[in-house]
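Reviewing the structure listed below.
The complex appears here without one of its protein chains, the remainder shown in place.
Order of writing sets the chain letters: A and B. Residues in each chain are counted from 1.
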Amino acid sequence: MSRISLENVSKSFNGVEVIKSVSFTVEDGEFCVFVGPSGCGKSTLLRMIAGLEDVSSGRVLIDDEDVTKLEPFDRQLSMVFQSYALYPHLSVRQNIAFALETAKQPKDVIKSKVAEAARTLKLEAYLDRKPSELSGGQRQRVAIGRAIVREPKAFLFDEPLSNLDAALRGETRIEIAALHKSLAATMIYVTHDQVEAMTLADRIVVLNKGEIMQVGSPRDLYERPENIFVAQFLGSPKMNIIDVVGNSEGGISLPGNQPLDIGLKSTENIKSVGIRPEQIGIATDGVAAIKGTIKLCEYHGSVLSLIVDAGPIGDLSVLVPSAGDVVEGHEIRLALPAGALHFFDEAGHRFTPVQQA
Amino acid sequence: MRLLPKQENAILASPMVLFLLVLLGFPVVLSIIYGFSEASFESLMSPKFIGLENFRLVLQDSSFWDAGWFSLRFGVITALLECVLGLFLAVYLAPLIRKHGWMVAVLIIPMIVAPAMIGLMYRLVLHEFAGPIPYYFYEWFGWSPSFLSTGMVFQTIVVAETLQWTPFAFLLFLTAYQAIPNDIREAASVDGTRPWRMFWKIEFPQMLPTLFVAGFIRFIDGFRVFDNIYTLVGAGPGGSTTSMSIYIYETFLRRGEIGKAMAAAILLFIVAFAILAMGQRLMRRAQ
Partner (left out) sequence: MKLHQILRWIVFVIAALVMNFPVLATFITALKSPAEISRNPSLAIQSPTLENFMTVLTVSDRLNVYHYLWNSLSAALIGSILPIIVAFPIAWAMARRGYGRNILFPLIVNLRALPLVIFAVPLYLMFSVVNLLDTQIGLGLVLAIVNLPLALMLLVNAVSEIPIELEEAARMDGARLPRLIGRIVLPLCRPAFITTFVFGFITAWNEFLFGLILTTQNAVPMTVGASFFFATSGGGVQWGVAAAVMIVAALPPLLLGLIMYRKITGSMVSGAVKG
């Protein structure tokens, strides 16, 4: 297995730069997920690694070997496409064996490898069918089977689950995770679904408009987002961001001149604070609180998702246990615990203030 | 060996390019040589260069102009008739055809029969003793026109051509008509649009590009007509049905004036290319 590095990779389509000097490394055996909003360049980046798309500038390295100029068939990577791209005129068996036959492997080797892949993916009963005679989930598994028989240097997935229904998607996600464990293979996986990203990834690469916003483990990204974009992209409902201003006492105030206790000494560069909906509490009496009106209350089973109109602060989303008695139109008092706050500077970058002594 | 995409493309293109060079490039060179030379079947291998003489001959030949005028008239008239009839049949029969697809097969039979055969068949059908058409004229009216006489032959071949190729226009219109999304029609009929108005205001504008395409193709085909006229009447009484194609054929094979035939072919090529370029530009603008 192998590590894959990108060095200052850029890509332009007709003069429009859609990937802007991206560099990072996927380590050997790592499960790396690209996420980002639609059109941010995830597929393009993946296809450049695959060799299906030329690189405008920069280098792609596999195991420290420069493959930038190599054709896809010389890179020894496997790819699972969103549309599965099964060869419609070939049987499942022939689909899975295609790459091995291309590589002119001996007949008996091909046979045993196909049999093994079919067993792993529970496809034995369908080997002689054509792709059109399979269900969506089975097609998906054939596509994966086609990728794994080759024992490639790395696997590339481009939104492989997006054509499946919700139940099957969950199931297949778990199967892919298991596959990663058993093969210990390098995998790069593109999705716009943050649940997939969070659950599958060793490391997530968040992209926006062709640039890397942050690279890190799911926990890093969720708990220490580097910027407002990442902070808001992960988590549902998304993180509340409130603009703040420094006040005369050296602290900061929320809009409407409500001072906010953040338990910090230096507050100079803080331009906004963020807090996740589930970390906003309902204030008990006597605590400094934000007053608001419940505009909307959605019942989600274990939790209630609220939109609270907090006057000058604007709307806040809040998650509370569904046990509480909250009613639309009622007043509510919210508390923002100092420990749960994220701070951002002028440019929207994370800002780590000096702790109070 | 590793090939660059450019080299691969060249390899992929080579059969076609070779084919074209041999079967078209060579003739083009020959056309040019013979177009500017004097040659007959006896002196085929030793053409004598005479400059623009052939072109002068052709341009001064009144039959050349007659042939051009004939082809133009024939092309325009048949294209118009075929489009009108084809459009009517397509729109009027579309509801039936939706249920009975085989009707299309019945209506396109004439297109699958060789035009040359159709010409021969009309010889039989119009024959004054053996042909059913004159027979029925006599039965019903006690009189029959002589279809292939100088006065009538043009109308006869126009009808023959139109009846054979109306199916083509019909087919294009039918496809275009069926491609109009049904919800447009449904929306209009919910708004209370009557069928006649529906056709002119909603369906016809949608089929307008197809009308241009069909008319243009039929015009081109009518303009270059040869087979059916040739097998039915040859050049016609007194050369009255000499189309451009027939003119060149006769000049070449009948009269053996190779240089002149070639010059006429070159002129026809230039005109055809001009018409083609113009038609395509118009069509692009219409779309």
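What we mean here is this: contacts are C-beta pairs under 8 Å (C-beta built on N, C-alpha and C of every residue); 3 or more make two chains touch, one makes a residue touch a chain.
This structure is a prediction, so every number in the text was calculated from the model and none was measured.
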item: Option touching the unshown chain, where B:S31, B:T193 or B:Q206 are the choices; value: B:S31
item: Hidden partner chain, residues of subunit A it touches; value: 50-52, 71-73, 76-79, 81, 83, 85-89, 98-99, 102-103, 146, 150
item: Interface residues of subunit B (partner: the chain not displayed); value: 3, 5, 8-9, 11-13, 15-16, 19-20, 23-24, 26-28, 30-31, 34, 44, 89, 92-93, 95-96, 101, 103-110, 112-118, 120-125, 127, 129-136, 139, 160, 163-164, 166-168, 171-172, 175, 210, 213-214, 217, 220, 223-224, 226-227, 230-231, 244-245, 248-249, 252-253, 258, 261-262, 265-266, 268-269, 272-273, 276
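The rule is simple: only the chains that are shown with their structure count from here on.
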item: Whole-Å separation of chain centres (CA-atom averages), subunit A against subunit B; value: 61
